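I am attaching a structure below and will ask some questions about it afterwards.
Left out: one protein chain. Kept in place: all the others.
And then subunit A:
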Amino acid sequence: MTAIPSTGSKAGTTSAASTLGQRAGKARRRLSNPWASGIAIILAILWTLPTAGLFITSFRKQIDIGRSGWWTVFGDLFTGDARFTWDNYDAALHGSSTNLAQFFVNSIVITLPSVVIPIAVALLAAYAFAWIDFKGRDWLFVFVFALQVVPIQVTMIPLLRQFVNWGLAGSFWTVWLSHSIFALPLATFLLHNFMKDIPRSLVEAATVDGAGHVQVFFRVVFPLMIPAIAAFGIFQFLWVWNDLLVALVFVGGSPDVAPLTVRVAELSGTRGGAWHLLSAGAFIMMIVPLVVFLSLQRYFVRGLLAGSVKG
């Protein structure tokens, strides 16, 4: 099924006699495909070209980047003038003005706990909402769900004030706690949705065998939740790794704590014309999410379709 009308098929049918209707139908189907393919190819190129251009640039010599556009590389490949180098990556990672290697470590240190903590805590909440009957449960669940509406901007200044009071300002704890809390409503909602689909008979069978809630949680529920946890985990991973606002507000530009996004955004402001550093820096920042995304795309899409959407 295709939505693109084939104007080309008209030319094919006007000359054809009506007895050739069947053949015309075939032609229409055959001709409609090139239109669809054409649109698909144009969009795919438009969506890929910007990234490809910066990627090629990241391997060109600094002097070449300033002198000509990245597309000239293709011509140079024929004449043998094309020059590629790892220097930009080396300069971006270890150069004293960029030092992205250090920020790369920060990004990892920020991201992993920010993924694990909310999942652990949300599993508790999701279990309670799905399998423990108590008064006001539905009301409380709706409330938690509704908290997704609160933009994180609304929470930032009071939260920052608390962190200052506790002496945590500028440390990893501020980002870990913030990311974990901001993720809780969505994580609870998603994991609950998966959890309540577990057949009641499974849980009841375990209960009859004398298992308490904790055993039920670990022996029955948790193993069945792995795909849902993976789906949310990837989402949260990408979200935290790519975050700028939370890191900027809570740890600022401190080289001991700030993640790659903060540093690269800063470079973009202060060294906006240094494309040899910016292009390499951008790809150093993107490599981990791209690998995670490409290898776990299936779970990511599942998370999306389950309503795992976050603004």
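By definition in this document, contacts are C-beta pairs under 8 Å (C-beta built on N, C-alpha and C of every residue); 3 or more make two chains touch, one makes a residue touch a chain; residues count from 1.
Convention: contacts and distances are computed from a predicted model.
The listed options are "CoA-transferase", "Lactate utilization protein", "Putative solute-binding transport protein" or "Carbohydrate ABC transporter membrane protein 1 (CUT1 family)", and the UniProt record of the chain not shown names that protein "Carbohydrate ABC transporter membrane protein 1 (CUT1 family)". For the chain left out of this panel, the touching residue among A:147, A:198 or A:224 is A:147. Check A:77, A:205, A:226 or A:301 against the missing chain and you find that the one touching it is A:301. Annotation for subunit A: contacts to the undisplayed chain at residues 1-6, 32, 36-37, 39-40, 43-44, 47-51, 53-54, 57, 65-71, 102, 105-106, 108-109, 112-113, 116-117, 120-125, 127-128, 132, 134, 140, 144, 147, 149-159, 162, 167-168, 170-173, 176-178, 180-182, 184-185, 188, 212-215, 217, 238, 241-245, 248-249, 256, 261, 264-265, 268-269, 272, 275, 278-279, 281-282, 285-286, 289-290, 292-294, 297, 301, 304-305, 309-311.
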